[in-house]
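Of the protein chains in this complex, all but one are displayed in their positions.
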Amino acid sequence: MDLFVQLLLNGLVAGSLYALVAVGFALIFAATRHFHIAHAAVFAAGGYFAYFLADLLPVGSAIAAAVLLSVVLGVLLVVFLYRPLERRGGAGFVLFLVSLGALIVIDNIFTVGLGARPARLDAGGWFSTTVDIGRWSLIAGQVALIVVAFVLFGGLVTLLARTRMGKLVQAFSGNPEFVQIVGRKPQVVLVVVYALGSLLAAVAGVYVAADTGMQPGLGETFFIVSVMAVIIGGIGSITGAFVAAMLLGLLENILLLVMGAEWTLAAIFVLFLVLITVSPEGLAKINLRRARASA
Amino acid sequence: MSTSVPDSGVAPAARPSSTPALLRLDGVHAEVAGQPVLRGITLDVAEGEFVAVLGHNGAGKSTLLRTVLGLVPVRRGQVRFSGDDITRSPTPQIVRKGVSLVPQQRGYFENLSVADNLAFGARTDGRIGLDEIYELFPILRERRGQLVGTMSGGQRQMVAISIALMSSPRLLMLDEPSVGLQPNLVARVMEVATQVNTEFGITVILVEQNIEKVLQVARRVVVINQGLVQLDEPVAEVTADHIWQLL
Amino acid sequence: AVVMTGCGTSSGSGGGSAAGGGGTGEGYACDADEVTIGGLWAQSGPQAAYGEWFANGTEMAVEHINADGGIGGRTQIRLQVEDTRALPEPAVVAFQGMVSDGIQYVLSSFSSQTLALAPIAANEEVVLINGGAQSDALGEQGPFLFNTIPLLRNESVALAEKLYEDGVQSAAIIYTSDDGGEAARENFEEAFTELGGEITGVESGEFGGTDFRSQLTKLRSTDPEVLLLGAFGQDSANIINQVREIGWDVPLANTSWVAIPAVLENPAAEGLRLTTIPFEPSEEFQQEYQQKYGEAPTSAFIGNYYDGVKIFAEAFEHVCDSGAETVSGAALADAIREIETFDSVYGSELTFEEGTASRPIDLAVIRGGAVTPVE
Amino acid sequence: MLLEVENVSKSFGGLQAVKNATFEVPEAQVTGLVGPNGAGKTTLFNMISGTIRADAGAIRYRDMEITGLTPQARIGRGIARSFQDVRLLPRLTVLENVVVGVQGQPGERLRNVFTRPRHAVRSEKENLRRAAECLDYVGMPVSVHHELAGGLSYGEQKLVSIARLLATGADLLLLDEPTSGLDEGSLDEFRTVLRRLIAEGRTVLLVEHNMLLVRELCDRAVFLSTGEVLAIDTPGRLMENEELRNVYFGA
Partner (left out) sequence: MSEYILSVATLIAIYAILSVSLSLLVGHTGIFSMAHAALFGVGAYTYAVLTVQFGWGPGPALIVALLAAALAGAVMAIPSLRVSGDYFLVASFALQVVAASVFENWTSVTGGTGGIPGIQRPTMGPLDFGDSTAFLGLAVGVAVLVVAVSLWIVRSPYGRMLHVVRDDEVVAATLGKPVRFAKVSITVLSGAFAGLAGVLYAQYLLYLSPGTFEVATSVSVITMVVLGGMTSVLGSVIGAAVIVLIPQGLRQLDIASSAAGPLEQVFFGLLLILLMFVRPQGLLGGSRRPAAARGDVGDAAKGATVHAA
């Protein structure tokens, strides 16, 4: 029992990480249909920037600046790559491949800068202070991560549900051309969506840099699991992505009770395959039913 | 399959007008997917006019309206609205100058409710508000919470028309607004178009296939053929048969 | 054989291709002004950090030899490195390219790429030197592969024995699921249980930046006397932190690869027991390295590759001294076997036993940020 | 009776799109299916062609229950449909778009492609000829056969989709607003095609808002409103019905 609860807590940590990346991706994907795999690079950039900037700035400012830079990176990608490409009629796979190209470029530029050393950010002593929760414990950094994940998620949901900008984002996701016809600027939506999505991913990246260190290829691992969460949650559903990511994090840890860690990810993927085969629309199907019933 | 038509074509009838043109197209050329579609359209529309645009399927009517709105880039020529050159202006900017379009397809947001859709058309200074819309299409009041994507073809078309009407434009462009609508609603839509034109002085450009219907409401007829203006006359001076022969 | 463009035409001109000739049989000319040796390791991808150490050690040795006037005071060494991302296929293609360029001596690393290269090296009669991978399978790859690093079985078995002698009865293992971690686990588990010790639990995680806390939590519940870390580099450093962060004060143990600055400087690593292959380069070497690469030469990998080049120079001279005019890969391999014992930059001697370096293995403990021998 | 629809219902969430609809489609006639927007016409088509499942009720074709069959099985028995939004395959050529309508092509079986290539090739020739005939039937010139369907104008696309329907060889054709958006010329073309089809003994169920056309072409019409069948009669009489006039035709 002791072990189980501790694993749940650890699962919450993993879930929060996945959730940050997943919610960011879900927002971008639902709004734009861009399979933005370079999201993984934005995540990594958060960690790398923080690591580099920590040499120049106090750690708090370094983190803030790193997140800001990553947001800029995300926005630059859409402004200078995806958008011009779409103007030329590119979509789907074409955008996916450009994004992939961007991921490869960004990842490796950091590798040149680092010499492939893991970028371990020294976030200060507080980070690894043990926080006791009953008979169980987390470190302060993990607690901060969970809190930040929930706060950012809550903020995003409020923003989407309550503000005009939120409605505009939804409108854009349904019919981007018509957004222009009713006199709204699609660029604004793109910038907002990419900025918010990148912000979430960058925060996760900073945490990873502080915890285990950022490394080449790490972004992709988190990205894959997160995209899976987005699908399980139902494409387009921010809350679905968040919940599914948390569940995946918990599951990954709980599965340790019955199997070795080398198999947990595979087990989750198999489960995922079964799930989408049985219920292709993911958790959202349930949501949709409820929404219709109430309509 | 388009056989090429020489640029000269039929010269558009000169249209001396006392009021300055609200919309002026001057030798506009445009391409879609690499194919030339508009091949030198010259057209003046004065403030307060009601112009019907007719033409074969594929003649370039929709492309014409989309070009005005900046959705299709102009290759050659010039578009002016209310005296300003809008040839290369971005769509939202043109819309803000007072141009609205009911597109031929998907003139609504499927993933938003009816009410949210209508909010995109709403103007604070709007002359046509929710009440007027709900009076025109009562079903929309009933279904104001339904996602537009789950509505029938005709119901969606009502939403599309409503959004454009609510934005109270100076120039309203309707691209076959009656497609898929039940007969009594078609009549209502035509009435409303006439009404906003006469009561509010909104300039209307209407694309339609049904010649009889057009002649009832419009005051000027423009026929587009293979990307060129083939005929441009006041309704009084043409007959349905005359147009029939052109088509 | 058709020779690649640019090869063989400029023999002896001091250009990049004095190796001359292609394919097997021929070799370096004893009177060449310059000969080329190859380096195949990861310059990109997750394993690139190690590639950098390999490169540094190799480069230093080449520079030292060239600064002294080259092999036998005449022949300069040129190093041609290509990126393999630690994967076999790019390694094989690059290796074939090197063979076609007439290269007879190639430094490699990483188990999977080296295992892929070994049969081709044997076929082409090119010497393959491994100073970085410790997978046990590398011990049986024929007469053209030489490991300048002891294999894991040597170290892990030594660690198991020394811990057991110290009275440790039970151990848990956490390892990364790459070939290194895998081998560490397997060897330790086998040796330790054979001695009569008990393995209370085994857990693993992906190589590279994994959060191991859950696995550690699970292992803690098995209550072992010692936790063996089958991981190296940053992973090892992370695990050490995470063990302490979950509030577990179990004694730790690992093999020599754990001794990197990130671990040594970490107070949490205090008391960790490890096997060491005492890598004690001269003061001079240490200073030079520090100056050149901005860090202390703490990794034994540096020494392994440095030695790899030195062995080449010695073997080359040995062949030419015996009256040959050309130096083929086969001749180099024979020479290495004949010489058998080399001076090592480690400060100790290096002897090959069936192609694998036998180096002394000691038990040490991390104390005050330094590897301290235990008696 | 060729097709019998009996007490068929369908709900989407809380909304009942079709309620206990019952009507029949007699052979070799044009039956109209008319009614206001949102009446459930397209939904009925979807249930008859099998793309969605009815919640309740039975659909019979030539006295055989087909309610539970897949779309593939239904077309196999001779029911083919068109779509309100045309749905040609824009990346295939016009001729390809039509030839895919032909049923039972041996060349479509992967096995035959290898084991009986000659047979497959021979029947392919025959099928292409048939597709060309269908295109000719709707008045599409040979010159467009090898153009991509995506480049056709809307009206031409609609005609090609009818040619595709003919190529299936189906007896019952379900046409969902085939003339909406057609120019007058194409509309004429469509009239001619439909008359010829009926003359040949095919059966058509036609959804249409153009009442002039319905009156001209349909023998009988089913009037559907908010999912319920309100009346079945000749178009002329339906249009005189005061009640229907209010909800639909307008004054």
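Letters A, B, C and D name the chains as they come in the text, with residue numbers starting at 1 for each one.
Quick note on the criterion: a residue touches a chain if its C-beta (ideal position, glycine included) is under 8 Å from a C-beta of that chain, and two chains touch if they have at least 3 such contacts.
From a predicted model like this one, the values you see are computed outputs, not experimental measurements.
**Q** Of the residues D:Gly150, D:Gly185 or D:Gly236, I need the one that contacts the missing chain.
**A** D:Gly150
**Q** Of the listed residues A:Leu81, A:Leu138 or A:Met214, which contacts the missing chain in the full complex?
**A** Going through A:Leu81, A:Leu138 or A:Met214 one by one, A:Leu81 is the residue touching the chain not shown.
**Q** For a quick check of understanding: of A:Tyr18, A:Phe35 or A:Phe178, which residue touches the chain that isn't displayed?
**A** Result: among the candidates, A:Phe35 touches the missing chain.
**Q** Among A:Leu76, A:Ile109, A:Val131 or A:Val147, which residue is in touch with the absent chain?
**A** A:Ile109
**Q** Suppose we count only contacts with the excluded chain; which residues of chain C make the list?
**A** Output for chain C: 1-4, 16, 22-23, 42-45, 48, 51-52, 55, 80-83, 85-90, 92-94, 96-97, 99-100, 111-112, 115-116, 118-120, 124, 135, 137, 141, 177-179, 182-183.
**Q** Write the list of chain A residues that the hidden chain touches.
**A** Residue positions of chain A that touch the missing chain: 27, 29-31, 33, 35, 81, 84-85, 88-98, 100-105, 107-109, 111-112, 115-116, 157, 160-161, 166, 169-170, 173-174, 220, 224, 227-228, 231, 235-239, 262-263, 265-266, 269-270, 272-273, 276-278, 280, 287, 291.
**Q** List the residues of chain D that touch the chain left out of this view.
**A** 49-51, 70-72, 75-76, 80-81, 83, 87, 89-92, 96, 99-101, 103, 105-110, 113, 120, 124, 127, 148, 150, 164, 168
The criterion applied here is as follows: only the chains that are shown with their structure count from here on.
**Q** A-C versus A-B: which interface comes out with more C-beta contact pairs?
**A** The greater number of contacts lies at A-C.
**Q** Taking the mean of the CA coordinates per chain, how far is chain C from chain D in Å?
**A** Taking the mean C-alpha position of each chain, the two centres sit 73 Å apart.
**Q** Could you give the separation in Å between the centres of chain A and chain B, each centre being the mean of its C-alpha atoms?
**A** Chain A and chain B have C-alpha centres separated by 43 Å.
**Q** Counting in whole Å, what is the centre-to-centre distance of chain B and chain C, each centre being its mean C-alpha position?
**A** Computed value for the inter-centroid distance: 75 Å.
**Q** Considering chain B alone, which of its residues make contact with at least two other chains?
**A** In chain B, the residues touching two or more other chains are 33, 150.
**Q** Per the contact definition, I'd like the list of chain A residues that touch chain B in the complex.
**A** The contact residues of chain A facing chain B are 89, 167, 170-171, 173-175, 177-178, 180-185, 236, 292, 295.
**Q** Which residues of chain D touch chain B in the complex?
**A** For chain D paired with chain B, touching residues are 12, 35-39, 42, 84, 143-144, 147, 151-156, 177, 180-186, 209, 211, 247-251.
**Q** Would you mind writing out the residues of chain A in touch with chain C in their complex?
**A** It is residues 2-3, 6-7, 10-11, 13-14, 108, 111, 115-118, 120, 128, 130, 137, 139, 208, 211-218, 221, 253, 256-257, 260-262, 265 of chain A that touch chain C.
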